[in-house]
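A protein chain is absent from this complex, but the other protein chains hold their places.
Entry: chain A
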Amino acid sequence: MTKHRLFWPAAVLAALLLANVAFTPDFFAVRIKDGHLYGSLIDILHFGAPLILVALGMTLVIATGGIDLSVGSTVAIAGALACLHISESADPGGLGTVLTAAGLALLVALVLGSVNGFLVSRVGVQPIIATLILMVAGRGVAQLVTDGQIITVTSGPFQLIGGGYWLTVPFAVVLAAAMVLLTALLTRSTALGMLLESVGGNPVASRLVGIRAQRLIALVYVFSAVCAAVAGLMISSNVSAADGNNAGLWIELDAILAVVIGGTSLAGGRFSLGGTVLGALVIQTLATTIYTIGVPPETTLVFKAVVVIAVCLVQSPKFRAKLSHRRRSGARRGSRSESAAPANLEVGR
């Protein structure tokens, strides 16, 4: 069972959740309050939803061997545009207004993603540089949109996206789940996922066998931007306000971390959507854990770092092999060949 690629992320998530029970005995309790589900687990899913979305887009980008640093800025721009449109419209509570606002945000995301995709696939700029441009400039754009202010909106339908409930479940969770399922279907039931992995594994060879690598690469950046825009709508809707400075700040790093914890290689050529979702949940659970067990704010980052290092080490087959090698060689000295064999097996997995 430990051989399954999702075993370790799942084990870490379970361990973190169990650690919380020691401090809050009713941590797993979920009950109905005011007609919707209420409990710590629901919170983790609810606040984790935007991160899951951003990480979802990031997974596909990383699968092609790229990286997208601009998602945080896209989150801010999308939220800012939507809130600006709603606050300036005559009917902020109208469904039409909110749909237009969401459409506007998604449209801008398409443009931003296309720019990234164009720079990487056609111009041939290194992905980290190409998306760095938008990462830096995008926050400025978001501030320009909001005029440096926090735009507060009061709109029922808009609030539903990130803060509302649908059949007792947070709507954001439903939305995120739907996007993950759709992506899983598209990539795993068609050849798309394999093509992406092949482009990430070896772009030249892929092109030579007739895969249109450029178009695929451009496509994943557009997808990533759209995911980020939906996350941006969720984040701004959850607090009914757009904050150009802080919305989605550093979310790109959390998303990359989620992807890595999920077992997707940063070198590209392989990806795991399930792993990414688990990774995002690990990060959100870690945040909740910090709040519940009362880690002082000054040491929060150290605590986080220690957990992340532990997670990454425990995931590394080489590290585990070394550990077990050491344990075994301590017990039976001299049987090198025996203990080396499983290590090889794991590396070659």
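By our rule, a residue touches a chain if its C-beta (ideal position, glycine included) is under 8 Å from a C-beta of that chain, and two chains touch if they have at least 3 such contacts; residues count from 1.
By definition in this document, contacts and distances are computed from a predicted model.
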Self-check item: Chain excluded from display, named as in UniProt, from "Formate hydrogenlyase", "LacI family transcriptional regulator", "Electron transfer flavoprotein alpha subunit" or "Cell division ATP-binding protein FtsE"
Solution: "LacI family transcriptional regulator"
Self-check item: Selected residue (touches chain absent from view) among A:Thr24, A:Ser265, A:Ser316 or A:Ser329
Solution: A:Thr24
Self-check item: From A:Gln126, A:Thr152 or A:Thr190, residue that would touch the chain that is not displayed
Solution: A:Thr152
Quiz item: Considering the whole complex, which of A:Ser265, A:Thr292 or A:Ser324 touches the chain not shown?
Solution: A:Thr292
Exercise. Could you tell which one of A:Phe47, A:Phe158, A:Phe171 or A:Phe223 touches the chain left off the display?
Key: A:Phe47
Quiz item: When the complex is taken as a whole, what residues of chain A touch the one chain not shown?
Solution: 23-24, 27, 33-34, 38-40, 43, 47, 143, 147-150, 152, 163, 235, 238-241, 243, 245-247, 287-288, 290-294, 296-298, 300
